[in-house]
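Omission of a single protein chain aside, the complex is shown with its protein chains in their original locations.
Showing chain A:
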Amino acid sequence: MSDLFEYTLRLGDDALIAAQRTAEWIAAAPQLEEDVALGNIGLDQLGQARSLLQYAGQVEGVGRSEDDLAYFRNERDFRNLQLCELPSGDFAHTIARLLYFATYQHLLYEELRMSSDETLAGVAGKAVKEVAYHVDHATQWVLRLGDGTEESHRRMQSGLDAMWPYTAEMFASDDLVRRLAGIAVDPSTFADEWSRRITQVIDESTCSRPESSYQHDGGRDGRHTEHLGYLLAELQHVARSHPGATW
């Protein structure tokens, strides 16, 4: 398996699994505008996933399409961050994840625009502008909920705390990204900036930045939480029940 295929799969799987979780809020969000907002954010993530998985298929060169990669791989073949697959939970949990993940994606894509790989640079150049809106949306909610009522503050804090143990995985550097120097972005290089941005929003919201805690990892190696299997069952069920069907 080539390094570039593996790397592109990481980015594509992050976007795909995040899109699936975000889309769960359609028709279930606390208000109509939020329903539309999360629907649009999920659509952006899905669009990024499609471009990335399509490219991963090309790089792999054995004829797998974006659909083959999305629908016909099992849990252990997925390379996404565990943060992306965690259940949506309370609305504030979803917003906390969006703040952490979109801020990460924004910093990543900003750098990836300079990649020597033209396709990755192109996807990043497009996505970075969309993700800026995601960061903004998450920020607005963290501020509103954190600095709102006693109950909204409590829930926002609980969301920030619950997602925190899955944040260090985003910045893990490994041999793969080092071998792809110039093409891939080493995420450890922007960990401090991520931390600075997150802290600024959390401070402003009157919540407390979560204390360091045990940090989970393994997503990049295909080790996932028990939640991914259920997510994939829903995501893949139609395509696997009717293989080859088109619509």
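We take it that a contact is a pair of C-beta atoms (placed from the backbone, for glycine too) under 8 Å apart; a residue touches a chain by one contact, two chains touch by 3 or more; residues count from 1.
Simple rule for what comes next: contacts and distances are computed from a predicted model.
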item: From "ABC transporter substrate-binding protein", "Heme exporter protein C", "histidine kinase" or "Ring-1,2-phenylacetyl-CoA epoxidase subunit PaaD", the hidden chain's UniProt protein name; value: "Ring-1,2-phenylacetyl-CoA epoxidase subunit PaaD"
item: Contact with the hidden chain (one of A:40, A:58 or A:195); value: A:40
item: Which residue of A:48, A:105 or A:167 touches the chain not shown here; value: A:48
item: Touch criterion as defined above, residue of A:79, A:155 or A:197 at the omitted chain; value: A:197
item: Contact with the hidden chain (one of A:20, A:80 or A:139); value: A:139
item: On chain A, residues whose C-beta touches the chain left out of the figure; value: 33-34, 36-37, 39-41, 43-48, 50-51, 103, 118-119, 121-123, 125-127, 129-130, 132-133, 135-137, 139-140, 197, 200-201, 204
